[in-house]
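The block that comes next holds subunit A.
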Amino acid sequence: MYQYFYDLTGSVIISTLITAVFPLVNVLLVALIGVYLERKVSAWMQDRVGPNRTGPFGLFQTIADFLKMLQKEDATATDIDKKLYNIAPVLVFAGSFAVYAVIPFSSKLIGSEIEVGLFYALAVSSFVVAGILMAGWSSNNKYSLLGAMRSAAQIVSYEIPTALVVLAMVMFLGTLSLSKISEMQTAYFWNWNILGGAEFGLSKFLLIPFMLVGFIIIFISTLAEVNRTPFDIPEAESELVAGYFTEYCGMKWAMFMLSEYGNMFAVSAIVSILFFGGYQSPFGYLGNTLGINWLIPYEQAFWFILKGWFFIFVQMWLRWTLPRLRVDQLMTVCWKYLIPYAFVNLIIIGIITLL
Partner candidate 1 sequence: MKEYLKNTWLGIYTILVGMKITFKHLFTPAVTIQYPEVKLKLPERERNRLYVNIDDCIGCDQCARACPVSCITVDTVKSVPGEDLGTTSNGKKKALWVTNFTIDFAKCCYCQLCVFPCPTECIYMTDVFEFATYERKDLVYQFSNLSPEEAEQKKINFANFQAEKEKQKAAAAAVPKPENPSQPSTN
Partner candidate 2 sequence: MKTAEEIFEILKNELGEIILSIDKDTPTEPIISVEPLKIHIVSKFLRDNSELQFDSLMCLSGVDDANGKKVKDNEGYDVIEGGTLSVYYHLYSTVLKHKITLKVSAPREDAKVESVENVWKCADWHEREAYDMIGIKFLNHPDLRRILMPYDWEENSHPLRKDFKVPEFYQGMKIPY
C-alpha cells in the first residue's frame, strides 16, 4: 500500500500517513455504518422504521450518538482497579484494530503485506480476550466478572474450530499470506475456494461439499468470537445487564462498541478471503475490458467491501432471528459439534488435496 501511494504521490510523508491512518479510518467507518445498519436492519425485520430523525433516513444517527458519547462524563465507580479499568477498552480496541493492518482491501490497498497474514489475524484477534478479562475483573462487578469469564471461555474454545478450518484451507492453498490467497482465486466466481478453488478437475467437485461445511463452521465460530447472537452470552442483556462492560460509560464504552463492529468486519473479511475470493470480482473486471488499468484496484476494493458487508448483514440477520444459547450449550456446540466436524473436514480436505 505504501508503495502504491508512493508511486501515486511521490511523497514519503503522505504515503506513510495514509498507510498508517487507513486502518483506523476503516474501523471508525465500519463502526459508524455498522451501528446504523444494525438499527435499520433490525427495524426492517421487525416491521419498524428505525432511526429517521437525524438527517435523511436518520443517516447521522450514529454520528450524533458519537458526539453524545464524547460529551459524557467519564464516571467511574469507587472500588475499581483504575489501571486495568482504563487499559481494558484500549486493549480491546487495539486488538480489533490491529487486524485491519493485514486485510487486503484490494491488490494494492493493504496495510502490511506480511507473509503470515492469516496467522497474524487469528493471533491478534484473540488478543481481545485479555482486554475483556481485564475489563470484567477490574470493574469489581459480579455481572462484569461473569461476563468476562464466559467470554474468555467462549473465545478460547472457538479458536479451535476456527484454527482447524484455517488449517484445512492452508493445507489446501499452501500459503498464509492473505493477499496470495486472494490472488489464487482469480477473477470469476467458479474459481473461489467455496467452489473448490481455481484448479479444474475431479477434486474441485469433490471438494465443494466439504468447503461448504468448512465455511459454515468458520462462520459460526467467528460469530462466536465476536460475541454476536446466538453466541452473545458474555453480554447477554437479559441475564448479565451488559456483561463485561456494565460499568463503562462514555468513550470507554464506545470503544467496546467500536471494537465489536470492527471485529465483525474483520472476521467477515477473513471469511470472504478464505472462501469467497477476497477482493476478486465474481464476473471479471471492467478495467480489463476497457483497458483502464488503474480502475482495477478500486473495483477490487468495491467487491471486497461488498462481500464484507454482506457477511455483516448475515450476522445481523442471524442476530435478529435467533435466541441466544446458554453457556454450557455454547461449549457443547463448540466441542461436541463444530470440532468433530472440523476434524473430519480437515482430514477429508487433506486427503482430497493429496490426491
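Inclusion criterion for the candidates: all candidates are chains of the complex that A comes from, given by their letters.
Some points to look at:
What we mean here is this: contacts are C-beta pairs under 8 Å (C-beta built on N, C-alpha and C of every residue); 3 or more make two chains touch, one makes a residue touch a chain; residues count from 1.
Everything numeric in this text was worked out from a predicted model, so none of it was measured.
Of the numbered options 1 or 2, all belong to the same complex as subunit A, but only candidate 1 touches it. The part of subunit A that touches candidate 1 in the complex is made up of residues 41, 43-49, 52, 216, 317-318, 320-322, 337, 341.
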